[in-house]
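One structure coming up, written as C-alpha cells, with questions to follow.
Here the complex is missing a single protein chain, while all its other protein chains stay put.
So, chain A:
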Amino acid sequence: MTATSTSGRAVIGTVSAQQALTFRRQRVRLIGVATLIMVTAMAGILGWSSHHTIVRVFDQAVQLQAAAGNPAPANPFLLKPSLSLLSNMVVYIPLIGALIALMVGHLAMAEDQTNGMGRLIFTRPIARTQYALGKILSAVRLLATALAGCWALSLVALLIVNRTLNGPDLARLTGFYALSWAYLVVFALIGMLTALLIRRRSLALLSAIAVWIVVTFVLPQFVSGLRPTQSLNPLSEPAGLSQGFFRITHLAQPISLVEGYKDAASSILRTTPATTAAETALSVLPTLIAAATLALLVLWRIQRHDYSRSASDE
C-alpha cells in the first residue's frame, strides 16, 4: 500500500516535472512570469504616480485655500490606505492574470493531445488521475512562482513609496497574493477542463475565454448591476440595488467569483471600509469551492478522454 502511494507520488512528480520542462522550453514560464511581473511593475508605477499626483494637488490646494483665506485642507494621505498601491493589482489579476492562467491550463492539457504524446504516455502503466494531478501541480507551481515574483516586487514598491512596511501590512500583502493564487488556479483549471471537453484547440481556448468573459463581466452586471467598464476601475462607485431585479439577483452574488475576489482582496488590503474576518472568509469561500469542484471535474473528465484521437489538425 505504502509502495503504491509512493509510486503514485513519483508518477505525479514525474508528470509535473516533465510539464514544467515543457513550459520552460516553450517559454510559457518566461512569458507568464514576465507578464505578471510587468503588470505588477505597472501597478507600482501607477501607485507611485497616484502618490505623486496627490502630493502635487495637495500643495496646490493648500496655496489656493491660503490665498482665499481658508484653512488648509486635511492631509489626503490620512484618507489613503497604506496598501492602496496594490489597488490596481486587484483589477489586473482578474483581467490579465486570469487570462494567463487560462492559457497555462490550456497548454498543460492540450499539448499532449496535439503532438500525440498522450497516446504514447498511456501505453505505460500510468493512472489517469496521477497524470492529471501532475499536470495540475505543474500549472499551480508555475502560477505560484509568478505570484511570488509579484509579491517581491510589490514589497519593493511599497518600501520605495511608503518608506516603511509594518508586520501586519506584510501579512496582508502575503494574504493578498495567496488569495490571488487561489483565484488564478480556478482559471487554470477552467483552461484544462475546456481542453478536455473540446477536441479542437482553438475552440477549447475560445470556450475558456467565453467562461472568463461571463465570470468577469456578465455575472457582475446581472448580480450587482456593475457595468463592464466599471470592472476596470479600482475605485468604481458601488452600483445601486434599488431595482427589484437586483434585489433578487443579488442573492446569487456568491457565484460571482470576481466580485468575491475583489471584496476579499480589498478587505485583506484594507482599501475599503474594514470588514470582519468572517465576512472576508465568506468572500473567499466561493473561490475555494470553485477550485475544488473544477479539480474534481478535471479528474473525472480525464478518465473518459479519448487520447487516441489527436488534435494535430491545428
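Here is the rule we go by: a residue touches a chain if its C-beta (ideal position, glycine included) is under 8 Å from a C-beta of that chain, and two chains touch if they have at least 3 such contacts; residues count from 1.
The rule is short, and it goes like this: contacts and distances are computed from a predicted model.
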item	value
Missing subunit (named according to UniProt) among the choices "Cell division ATP-binding protein FtsE", "Aromatic ring-hydroxylating dioxygenase subunit alpha", "Thioesterase" or "ABC-2 type transport system permease protein"	"ABC-2 type transport system permease protein"
Which of A:Leu173, A:Leu205 or A:Leu257 contacts the chain that the document leaves out	A:Leu205
Per the touch definition above, residue among A:Phe23, A:Trp151 or A:Phe217 touching the missing chain	A:Phe217
Identified contact with the non-displayed chain, of A:Ala17, A:Ile54 or A:Ile255	A:Ile54
In chain A, positions touching the absent partner	42, 46, 49-50, 53-54, 56-58, 60-61, 64-65, 70, 73-74, 76, 79-80, 88, 91, 95-96, 99, 103, 201-203, 205-207, 209-210, 213-214, 217-218, 221-222, 225, 227-229, 232-235, 242-243, 245-246, 313-314
